[in-house]
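Every protein chain but one is kept in place in this view of the complex.
For reference, chains read A and B in written order, and residue numbers begin at 1 within each chain.
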Amino acid sequence: MSHQNNQAEMIKEISGVNPYKCMKCGKCTATCPAFDEMDIKPHQFVSYVQSGNVQALAESKSLWKCLSCFACVERCPRDVQPGRIIDAARQIVVRQRGGNYLTADEIPALLDEELPQQLLVSAYRRYKR
Amino acid sequence: MSINNEFRPKIVAFCCNWCSYAGADLAGSSRLAYPADVKIIRVPCSCRVNPMFILRAFEKGADGVILCGCHPGDCHYSTGNYYARRRMTLLFSMLDYMGVENGRTRVEWVSAAEGVKFSTTMNEFVEKIRSLGENVRLGDLRCKN
Partner (left out) sequence: MQRIGVFVCHCGSNIAATVDVKKVVEMVLLEPGVVHAEDYQYMCSEAGQAKIGAAIADKKLTGIVVCSCSPRMHEATFRKCAERYGLNPYMVEIANIREHCSWIHKDMQEATEKAVILARAAIAKVNLNAPLQAGESRVTKRALVIGGGIAGIQTALDIADAGYEVDIVEKTPSIGGRMSQLDKTFPTLDCSACILTPKMVDAAGHPNINIYTYSEVEKVSGFVGDFTVDIRKKARSVDATKCTGCGVCQEKCPSKKTPSEFNRGLGNRSAIYTPFAQAIPNVPVIDREACLKFKTGKCGVCEKVCQAGAIDYAQQDEIITEKYGAIVVATGFDTIKLDQYDEYAYNQSKDVITSLELERIMNAAGPTKGHLERLSDGKAPKEIVFVQCVGSRCSDDRGKPYCSKICCMYTAKHAMLIRDKYPDVNVTVFYIDVRTPGKNFDEFYRRAVEEYGVNYIKGQVGKVAPQPDGSLLVQASDLLDNKQIKMKADMVVLATAIEPNQGVRNIATMLTASIDTNNFLTEAHPKLRPVESPTAGVFLSGVCQGPKDIPETVAQAGAAAVKVIGLLAKDKLTTNPCTAKPDELLCNGCGNCAKVCPYGAITYEVRQVNDHGIREDRRLANVNSALCQGCGACTVTCPSGAMDLQGFSNRQLIAEVDAICR
């Protein structure tokens, strides 16, 4: 459980998101273009972090189905930004698997068909300078 | 002066009766904590604060002085805070020249509805004074123990 809480804290730290600002309006889910592909829905990302159930989130299909389009981030009326939460969860999983930040010139060598495209999109979005 | 020998600054806050004092009251009734180092003096308007009072505070050992008034344009007496702003701009630059760093003096506009702003301002200010440490300039040596 404490491991779970640590992970929840880590998600809050990486994403800079306060899940308690959520008023459970569901606009994120209403907005999401990848909704049908997801097992855990965008509005649930927030409540999963709230309740510390990060493992379920990390094992979800949604983690890799999120397009990082950030429509939910744009439209969230409470500035909770579920897209950043899922981004952070993905980050944690990637780190657990031993990966970490890449530099741009490392990418071509590592690029393979299995690598989810959205991870690249997300990485560029997060770390573009 | 302190619990556990930790540096506890003496901070004087002048608050105008109409906006900032009410803002401080709101911070209180909303239970928005800020350090006990801040002691508030009520004045009718920020323009009532004579630079002399601020010099006196430093002379008597204050480590920081903050002046809070209504937002520009919202002064209960129409123009008082404009006078305060000009006077303090001059005073603070002179104090800085005399060695009382700019961080030890501050003017902030806090309305009666801004309890949160009052509390965060005071927290920031106390933090700043703590980082600057004890004020060593202008103090009347006779006041020291």
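The definition used in the following text is that a residue touches a chain if its C-beta (ideal position, glycine included) is under 8 Å from a C-beta of that chain, and two chains touch if they have at least 3 such contacts.
The shown structure was predicted, so the numbers you read here are calculated from the model rather than taken from an experiment.
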item	value
Selected residue (touches chain absent from view) among B:10, B:104 or B:130	B:10
Chain not shown, touching residues in subunit B	3, 10, 12, 17-19, 21-22, 24-25, 27-29, 31-34, 36, 39-45, 47-53, 56-57, 60-62, 70, 73-80, 83, 87, 111-114, 119, 143
Absent chain, residues of subunit A that touch it	21, 23-32, 35-36, 41, 43-44, 71, 75-79
